[in-house]
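What you see is the complex with one protein chain gone and the rest in place.
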Amino acid sequence: MDFAFLGSTWLTLLSGLPLTLKLASGAVSCGFVLALAVAAMRVSGSRLLSGPAQAFVFAFRGTPLLVQVFLIYYGLGQFRPFLQEWGLWPFFRDAYWCALLALSLNTAAYSGEIIRGAIGSVPAGQIEAARACGMGRLTAARRIIGPIALRQALPAYSNEIISMVKATSLASIITLMEVTFIAQKLISQTFRAVEIFVCAGSIYLLVNVAITRAVWALEWWLSPHLRARPREPAALEAAHA
Amino acid sequence: MHAVELLGFGPAGWGAALLRAAATTVLVALLGFAAGAVFGGLAAWARIAGSAPLRWLADGYTTLLRGIPDLLVIYLFYFGGSAALTALAQAFGATGFVGVPALATGALALGLVSGAYQAEVYRGAYLAVHRGQMEAARAVGMSTPLMFRRVVAPLVLRYGVPGLGNVWQLVLKESALVSVTGLVEILRQSQIAAGSTREPFPFYLAAAALYLAVTTVSTYGFGRLELRTLRGVRRG
Partner (left out) sequence: MPEPVLSAGAIRKRFGHLEVLKGISLDAGAGEVISILGASGSGKSTFLRCLNLLEVPDDGRIALGGEAIAFKQGRRGPEPADRRQVQRLRQRIAMVFQSFNLWSHMTVLQNVIEAPVHVQKRPRAECVAEAEALLAKVGIADKRDHYPAHLSGGQQQRAAIARALAQKPEVMLFDEPTSALDPELVGEVLRVMRQLADEGRTMLVVTHEMGFARDVSSRVVFLDGGRVDCSGPPAEMFGAPPTERFGRFVQTHR
C-alpha cells in the first residue's frame, strides 16, 4: 500500500473540508428555522397555513435533491433579466448560495416532519396542564411543548444532520470545491479510485461520528429526567458513615 | 405554449425521450433495490446469526455506507470499475480506456448503498417476529431452511414493508446521482434537453414532476401492500 500517496491525498482532500462544513452547518441552521415554520404551519389547525406547508414538504421530499439543486442553479438562471431587476442575480449566480438554498429547503422539508412528529408525541395531558394554569399558546410552546418535543426529536434529527453532511457532496456537481469535488478531480487525474475513496470516505465518517457523539452528549444533557434517580441525601450520608 | 411544445411529443418535443428516461430511472432503481436486497439480506443474516468476524464485517458495512456520501460510492464504482477493466484489457493486450456499462455501475452502487439500509430493516423486522412463532414451526418438525422459507421470511417481509417502502423511495431519489456516469435517466435526459434548447427551467421542472409522479405512485403502492400484508398482524 502506498502510504505516502494516501497521506498526501488525505491532506489535499482536507482542504475541502471547511467548505463542506460551512455548507452543512449553514444548511442545517437555515433549514432548522424554516423547519420550525413548516412544523408550526402544519400543526396550526388552519387549512390556509397547513396546506402550503404540506405541499412544500410533498414536493421537496418527493424529488431528488440533485434535481432541486439544478432547478435552482441552472433553472432559475433562465430568468436572469427578471432576477437582475430585483437585485437577486448576485445570489442566484453564485453556486454556493444556490447549493445552500437547495440544501436548506430540502432539510427544512424533512426536519419539518420530524419536528411535527415530535410535537405530536408530547403527551396531551402535559399540554392540558399548561392550558389549565392559564398559559398562552406562545408560553406553552416555549416552556412546555418545545423542550419536550426537542428532546423527542433529537435522535431522528441527528440522522437528518448526517444526511445533510452527506448531501453537501452534491455541491461538487455545480463546481463547488468541497471534499467530494477534490476527490472526483483526483480520481479522474490519477485513476486511483479506491485509495481516494478511502481517504474521502474516512473524512466524512469522522465528521459524522463526531456529530453522532455530540448529539448523544446533548441528549444526555437534555434528559436528566430520563436518567437514573438522583441519590437521596440520606443514602449519601449513609454512604459516608 | 412554448413549454408545452418543448415537453410535448411533436417533432421538436422531448416528451418521448423523457418518458423513456423515466423508464430507465425505474429500471436502475429496481436493479439497485434488488441488489440491495441481496447485500442487505446477507448483512442482516450476518448480524443476527453470524460469527463474531462476520458480525463485525456487517456492522462495518452498514455504518460505513450510511456515513459516506452516495456520490462517492458511485464515483468509486464508475472510475474504479473502469480502471480495473482497463487494466484487465491491457493484460490481454488491448490498448486504451475501457468504460464500464453505466447501468450496471449505477445499479451496483445503489445496491451497495441501499443494502446498508435494507439490512437495518430486515434485522428490525426479524427482531419483531415473535419467538413463539419460530418455536411453533420447530414444534411441528420443520427443518431450519423450511422454517426460514415458510415462516420467518414471510413474516420478516410483512413487518419490513413500511421500512422497505422508505428505502425504495431513497433509491429512487438517489438514482438521480447515477446521471454523473452518463446513464440517460430522467435527470441526465433533462440536462441534455436543457443544454440543447437552452431552456433549463421547464426541463428540470419536468424532471421534478416525473420523480414526484413515480414517488407518489410508489407511496400509494406500498400503502396498499402494507394494508394487504398487515392483515392479521397487529401494528406495534
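A and B label the chains in the order they appear, each numbered from 1.
Going forward, a contact is a pair of C-beta atoms (placed from the backbone, for glycine too) under 8 Å apart; a residue touches a chain by one contact, two chains touch by 3 or more.
Just so you know, these numbers come straight off a predicted model, no measurement behind them.
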(Q) I'd like to know which visible chains would be in contact with the absent chain if the whole complex were considered. (A) A
Q. Any idea which of A:52, A:90, A:136 or A:155 touches the chain not displayed?
A. A:136
Q: Over the whole complex, note the residues of chain A touching the chain we left out.
A: 123, 125-126, 128-136, 139, 143-144, 147-148, 151, 223-226, 229-230, 232-233
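Here is the rule we use: only the chains that are shown with their structure count from here on.
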Q) What whole-Å value do you get for the distance between chain A and chain B if each is reduced to the mean of its CA atoms? A) 23
(Q) Please output the residues of chain A touching chain B within their complex, sorted ascending. (A) 58-59, 62-68, 70-71, 74-79, 162, 166-170, 172-173, 180, 183-184, 187-188, 191-194, 197, 200-201, 204-205, 208-209
Q) What part of chain B is in contact with chain A in the complex they form? A) 64, 66-73, 75-76, 79-80, 82-83, 86, 172-177, 179-180, 187, 190-191, 194, 199-201, 204-205, 207-208, 211-212, 215-216
